[in-house]
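Only a portion of the chains appears, each positioned as in the full assembly.
Lettered A and B in written order, each chain numbered from 1.
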C-alpha cells in the first residue's frame, strides 16, 4: 500500500476510509449501500485488490523448490506475507504462522493434529456456549472417534460467560478452546484470566480470534495462548486464507494434518518424513495470492492503527446503544451486554416480533445489509431462546450515519408489517 | 417497495399473523415430521393424522397441525398448505406439493435474480386448486426465500411417506 492511501493518522476520517473500498460506492435498490455485515465478511480496500493483481501480473509461479527468478519472487512474496502476519499478531517468529484456507480449517487442524494425539477416553476439554460452529463441530467430530468429554462454560443473561464453576470445569481438562469475541452478541471473554486459570489447571488454550484480530490489537505473546485462529476475509483480506498461530515448540510436537506436496522431507512407498514447521502443516500449493492480499490488508489496517479501529467501533457501539433503544423502546431487544466497552462491534437484536429474515429482506430494500439467522452459533441461539437473530455489525468504514440508516429502515419495516 | 409487495402479499401476512391449524397432535396416532431450512436454521413440524395408513395414497388426511418457527413466508406457506390438504387424500396432497414446488422452481438462467413470471405451472394440481397459494408466486423473484416457501411442503412429503410407511 502506498502511504497516499493511508488515512491521516491524526483523525479517524471514515469518509476517506470508505472511499478506499470500491464496493461501498454500490447502490442497492436505489439507495446507498449501508454494509452492516462485516462480522460475516468484511469488504476490501483497493490496495488489497491491487496487491493481488500485481502479484499475478508480475510475480506468480509456484513457490518453493524452484531456482528461477519468478519462483523466487513468489516465494519471497509469500514468506514476506508470513512475516507481516507474524508481526501483526506479535508472534515470536514467522515460522509460527501456518496458513490455512480459513479459520475453520485452522481449528480443525488443532483438533485433528493436536487433539487426535492427546485426547482419548477419560480426557476432557472445555468450550463455551458462545462458540461458533467452527469451534464446536471439529471437537464433536473428534469425540466420535476419541471419546473424550466436552464441558461447557455457560453464559448469563448479561451475555457474559458464567465463570462461577470454571475451576471445576478446568480440573483435569487438557484444553480450553474459546472465542475472543462472540460473533453473535459481541461478548469478549476475559482472556487473560481464562488463560491463567487454564494454564494453572494444566490445560492448553486455543483462541478463536476470528472476530478479534480484525477489530482489536492482538499480541499472542502477551496473551500467552497456545493456539490462535483467524480468517483473512474478515479483516479486509481476500477469501481463501486463514491463519493458525501456535507456539513453535507446540507445532513441532504435533503430527501433520493434510498430507501432500510441500509438507514432507521424504516419501517412500512405506512411509514419509514430515518437513519442518510451518511447512509440515501446509500441504499442496498454498493460497499464494491470498497471502499477498492478506499482507496488504494488514498493511492497510496497520497504517490506520488497530487501537484506533477499536476506539472507533466502541464509539459506534455507544451511539447505537444510546440512539436505537431511545428510538424504539420495547420494540427493540438488543442481546448481550449493553456496555459499549464490553462488546465488539456486533449487535444481535429482535425487533417487533418480525422474523429476522423478513426484517433483513425489508432492510435490504433500503440498502441496509444486516444478517438474519443463527450465525453458526446454534447452541447460543438455544441459550437466547430464539431460532435466529438479526445482526448488524460495523467496521472501520461505518459511521453514525449508517446506524441512523439502520434506524430509519427499522422504522420502515415496522410500518410495512403494520405491527 | 414494489419488489417487496410482490413478496409480501396481504394474504400472506394474514396467514402469518393468524396461522391456520397451528399446534400439535398426539403421536401416535398422528405422525410427527421435522423439516429444517439449513440456510436459516428454521424448523417446521408437520403432524399428520390419516384415516387408514394402509390405504396409501388413498388414505385421507383427517387432521393436520403445524409447529415450529420460521419467517412469514415459511409460516404462511405452511398455514395455507394445512388448509389446502386437510380432509383430502394423501395422493392429492402429494400432487399439490409437486405442483407447488414446480411453481417455485426457477429456471437455470434465472439464478441471476431475474423474474420468473412465466413459470409453467397450472393453477390446479389434480383435484386441489392452488387457491391462496398462488399469492406465493412472487417468491420466485427472491431466490433465497424459495426454501422458505417450500420448507413446509418438503416436510409434508416426508411426513406422508412416514405416515403411509413408504
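Some observations on this one:
Following the convention adopted for this analysis, a residue touches a chain if its C-beta (ideal position, glycine included) is under 8 Å from a C-beta of that chain, and two chains touch if they have at least 3 such contacts.
Remember, predicted model here, so these are calculated numbers, not experimental data.
In this entry, the protein chain formula for the full complex is A x2, B x2.
Here, only the chains that are shown with their structure count from here on.
Inter-chain spacing, taken between the CA centroids of chain A and chain B, is 38 Å.
Taken in their complex, chain B has these residues touching chain A: 1, 3-4, 7-8, 13, 39-43, 69-73, 75, 142, 145, 148. Every residue of chain A that touches chain B in the complex is listed here, in rising order: 29, 355-358, 361-362, 365, 372-374, 378, 381, 387-388, 416-417.
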